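With one protein chain removed, the remaining protein chains of the complex are shown where they sit.
Letters are used for the chains, namely A and B, taken in the order the chains are written, and counting of residues starts over at 1 for each.
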Amino acid sequence: MVHESTLLLVLDLTGTFVFALNGALTAIEAARVDVVGVVTLGVITAIGGGTIRDLLIGAVPPAAFQDWRYLAVAMGGGLVAFGSGQRLGKVTGIITILDAAGLSMFAVTGATKALSFGLGAMPAVILGAVTAVGGGTIRDVLVRRVPSVLHSEGTLYAIPALVAAGIAVAASSAHVYGLPAALGAVAACFGIRMLAVRYHVTAPVPRRGQPAGPADSQSAGTAP
Amino acid sequence: MVHESTLLLVLDLTGTFVFALNGALTAIEAARVDVVGVVTLGVITAIGGGTIRDLLIGAVPPAAFQDWRYLAVAMGGGLVAFGSGQRLGKVTGIITILDAAGLSMFAVTGATKALSFGLGAMPAVILGAVTAVGGGTIRDVLVRRVPSVLHSEGTLYAIPALVAAGIAVAASSAHVYGLPAALGAVAACFGIRMLAVRYHVTAPVPRRGQPAGPADSQSAGTAP
Partner (left out) sequence: MVHESTLLLVLDLTGTFVFALNGALTAIEAARVDVVGVVTLGVITAIGGGTIRDLLIGAVPPAAFQDWRYLAVAMGGGLVAFGSGQRLGKVTGIITILDAAGLSMFAVTGATKALSFGLGAMPAVILGAVTAVGGGTIRDVLVRRVPSVLHSEGTLYAIPALVAAGIAVAASSAHVYGLPAALGAVAACFGIRMLAVRYHVTAPVPRRGQPAGPADSQSAGTAP
């Protein structure tokens, strides 16, 4: 029988690998980067969100700088992406599924860690989402994209992460948090995210009198 | 009689609300963001500067992650901006005044907090300015604008914040710091900022042989 903490570590490292792979592939698509850039952007995508969370809750050095396996797995993901060039990026379906899985796991483990460092419910929910979307946001800034988590071209991304973190925090408040609740929260995020992708569900946008500037050309470039 | 610390808390929360409102409106103007993006950018504008300061002085978790009222007020400001769409953005005069008030308060409270954590005079002045301009700078980076605090299209913005932080630190060094000195510093920043807006006072620019690249198209876009 596999120990719970071993299972969680495996899930966390799997999420790290997937995020690194996906982040590196996105970087290859978005900018003229070399091998250093590809691996760096993969690693930042994978460990960036958790590192921001750890800095904010005072868990220093952050997990990725204490346990060498996170950096090693993240670098591995970046190198696999580099080796595959743009070919792996074509396998959109698999990447989307793996990314949704990583998003779900990071939201739950992020909120849980924030709670365990004594933060309140609202900050813990937000830090769960930050763990899930922070790394990709830093990557997008570095390759000069408006972070996809912010704009209407992307389907729901932060909201499923907030839901998963909210379930984990609510279960913890009700003293029923454990592996079943954690997996339920992961499943909720994963389900919402995949449905949003399938049916192209987007968040509401503000009413505006005229089209905005900077994001337009990018939107045109990434529209199907 | 209202207690001093209650007054300061009210001022601080007012500044948080105003910065969130203004940050969210700026985000709506600048990029194609959805409701998640609008609220996120409002919150980041409001709490970003104080959070950077708190990380640098070792005050973790940062204030905005310890006292739920900051996050709640910041989210409220972002939601009001989202609800109003671009209409509220037209009320330029009021926004400019409220923003100048927030700038002034954050510069003073930021420098004061840095001093109280044992930092020296020069770092405290700089961290006061970072508290005041940091959130807007992160927001500008996320929506792909050259931060307005850095360039010559903007009227004086960082300098009044530095003046206010400098007054607070000088008063503290002279052991005459209290609510009167704090309000004097706030008033100085507010006055300089509003005069700079009224008479379009800008900081000197470097001599150059040829126009620069990246900021040009943006400048053209935002010029009156």
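The rule is short, and it goes like this: a contact is a pair of C-beta atoms (placed from the backbone, for glycine too) under 8 Å apart; a residue touches a chain by one contact, two chains touch by 3 or more.
As the structure is a computational prediction, the values presented were derived from the model and not from experiment.
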item	value
Option touching the unshown chain, where B:Ala20, B:Val38, B:Ile57 or B:Ala74 are the choices	B:Ile57
Options A:Val33, A:Met105, A:Ala124 or A:Ala182, residue touching the unrepresented chain	A:Val33
Contact partner of the left-out chain, one of B:Ile47, B:Leu98 or B:Val149	B:Val149
Given B:Ala72, B:Ile97, B:Val141 or B:Ala170, the one touching the chain that is not displayed	B:Val141
Touch list for subunit A against the chain that is not drawn	27-38, 40-41, 51, 55, 60-62, 64-66, 68, 71-72, 81-82, 85-86, 141-145, 218, 221
Footprint left on subunit B by the chain that the document does not show	55-58, 117, 119-120, 122-123, 126-127, 137, 141, 144-147, 149-153, 157-159, 202-216, 219
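In this text, only the chains that are shown with their structure count from here on.
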item	value
Between subunit A and subunit B, centroid-to-centroid distance (C-alpha), Å	29
